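With one protein chain withheld, the remaining protein chains of the complex are depicted in position.
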Amino acid sequence: MAQAHTPKFSNPVVTWIDSRLPIFTMLNHEYNEYPMPKNVNYLWAFGAMAGMMLVIMIATGLFLAMQYTANTHMAFESVERIMRDVNFGWLLRYVHANGASMFFIVVFIHLFRGLYYGSYKAPREILWILGVVILLLMMATAFMGYVLPWGQMSFWGATVITNLFSAFPIVGDPIVTWLWGGFSVDNPTLNRFFALHFLLPFVIFAVVILHVAALHISGSNNPLGIDAKGPQDTVPFNPYVTVKDGFAIVVFLILYAAFVFFAPNYLGHPDNYIPANPLVTPAHIVPEWYFLPFYAILRAIPDKLGGVLAMFGAIAVLFVLPWLDTSRVRSCKFRPIYRQFFWVLVLCVLVLGYAGAQPAEGAWLLIARIGTFYYFFHFLVLLPVLGKMERPLPLPVSISEPVLKGGGRVAAGAHAKPMEKA
Amino acid sequence: MAETTHPSGVGAHGAPDGEGTTRRDFLYLATGAVGAVGVAAAAWPFIDSMNPAADTLALASIDVDLAPVAVGQAITVTWRGKPVFIRHRTEKEITEAKEVNLGDLRDPQPDSARVTKPEWLVVIGICTHLGCVPLGQKPTDPKGDYDGYFCPCHGSHYDTSGRIRKGPAPANLPVPQYAFTGDTAIRLG
């Protein structure tokens, strides 16, 4: 990374360190000078919010781990001790438990922003794939974290989800036994889930660093989906974007705080305040809300293996998304037909989520099946076909241009080549 | 970087008049200060969570009934995770403790400063040398050369007032904070 210039630091200690280990040059380059398209909207703040959520989760998780006991006989009580006796223990736990939900809200919006504005397209394919890896790691981490309080939902959620692997022929049952470390979800399972729940956030942290590195190579996308042509199209990250992101973060924290302080159990399930009992299954097992769309897909397929494959397929399809979308225009702003289908997809995922919380029977099962069909149809058929057929609107010449011309739409004819390679 | 005019016509010095600059600086300062207060306040629950919790503090003071302890007997109670030696001293032991010449002591303390009631000795049973638990509570234990306690780890001898008399330990067995709540009842802590 031969930079055009090395910044001069006024502090001699900083200069001394930087000439030996250029961390300050790097930080300055990545978080101070980094050129951000000046037309990005608040949806671009969700990356920063997700980063903040990861830090909050690691911090609260570390301090909770100092009080938690990963043993089937003591886990439930140790969590109650945190809630009742540890100084601010209730606060740490509610921040952590609700933080998982908040993290997923942020990441889902971040993901749909990427979908809407085509942030997964060249040259950002690896950036996107790393993002999907983070999502998968988050799901694994959240699932194992939910098991730790060792309530009824913890236990039965763990039982149901680990049993998914039994759907695979021949290797299925040995895999499940291996996951459990026994013949049912028990103390060895709880112990390993705790170990992995502690480890995975740091793996996520490492992938986030790669995610940001990949972002800073290709530069941020923007609502127009066209590349920044030069300094006239961008603002330096600091202070413009830091302050803007900071404002968005504080607004988001208000929502977060409202849950933590006034409805801390709203997103949880009452059954998880009943200690785990391997002999009694709760009447109605529901995963946490962020898994509901996937849970609906699982149950929509009337075949055990098929359901499991469809559920994993729903994530796997995101990995190949950059190659499924054949359109050369990034932003939905300029794709009048696809834009409609984007909102259909959003609706589809919400409906799937709702269906996932209902008993898998009758009308809800039918709705879940329609939703599942559309989900895969959208990615596997619609995106490749529509990209070829749709006639995009003319793209603006540059980010600055529509602004300089008074904010109106760019006159027809004045258009750049779609998706020029920078 | 940000302080200089950016090529896109972006300048931090947007408002050319001085008044705008002052207002802007004040705004930045206020935002930064309030944000810093928020971060500092948020750090406290994390730090405080590592302090003793309510269940630990609830046992920070315990009541001990001394009535069943006959003269010459001793009991050991656990208080704040440490052994506390309570000995119902005999007349002989009390006399021994009182008649010591303070000048002979490594850590001079009169017996009267170490007990509330002469017949009851209450000390924390942790050797001041390297933290072993001395012997001398049970009738069969060696009591050392001074009829008090003997630490088997490195051979420290304590007298009937728990004072160090011989061996490597630098100080007397510490007296915990306690008070009599009745004739034969004390509260530790």
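We call the chains A and B, going by the order they appear; numbering starts again at 1 in every chain.
The definition used in the following text is that a contact is a pair of C-beta atoms (placed from the backbone, for glycine too) under 8 Å apart; a residue touches a chain by one contact, two chains touch by 3 or more.
The rule is short, and it goes like this: contacts and distances are computed from a predicted model.
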Completion exercise
Of the listed "ABC transporter permease", "Transketolase", "Cytochrome c1" or "Imidazole glycerol phosphate synthase subunit HisF", the name UniProt assigns to the chain that isn't shown is "Cytochrome c1"
Exercise for the section: Consider the whole complex, including the chain that is not shown, and state which of A:V14, A:I274, A:L309 or A:L386 touches that chain. Expected result: A:I274
Handout entry: Residue, one of A:N265, A:T281 or A:Q340, that touches the chain absent here
Key = A:N265
Exercise for the section: Check the options A:A59, A:V160, A:L196 or A:A248 and report the residue that touches the missing chain. Expected result: A:A248
Fill in the blank from the handout: Residue list for chain A contacting the dropped chain reads 38-39, 41-43, 46, 77, 80, 83-84, 90-91, 94, 101, 105, 108-109, 235, 239-240, 243-244, 246-248, 250-251, 253-255, 257-258, 260-262, 264-267, 269-271, 273-274, 283-284, 286, 289, 292, 346, 350, 353-354, 356-359, 400, 403-404
Exercise for the section: Would you write out the residues of chain B that touch the absent chain, in ascending order? Expected result: 8-12, 14-15, 24, 27-28, 30-31, 34-35, 38, 41, 54-55, 58-59, 62-63
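Just so it is clear, only the chains that are shown with their structure count from here on.
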Problem - For chain A paired with chain B, centre-to-centre distance based on mean C-alpha positions, whole Å - result: 47
Exercise for the section: State the interface residues of chain A toward chain B in the complex, per the touch definition above. Expected result: 7, 28, 32-33, 38, 59-60, 63, 66-67, 81, 84-89, 91-92, 230-236, 238-240, 246, 400
Handout entry: Contact footprint of chain A on chain B as seen in their complex
Key = 1-2, 6-10, 12, 35, 44-46, 48-51, 53-56
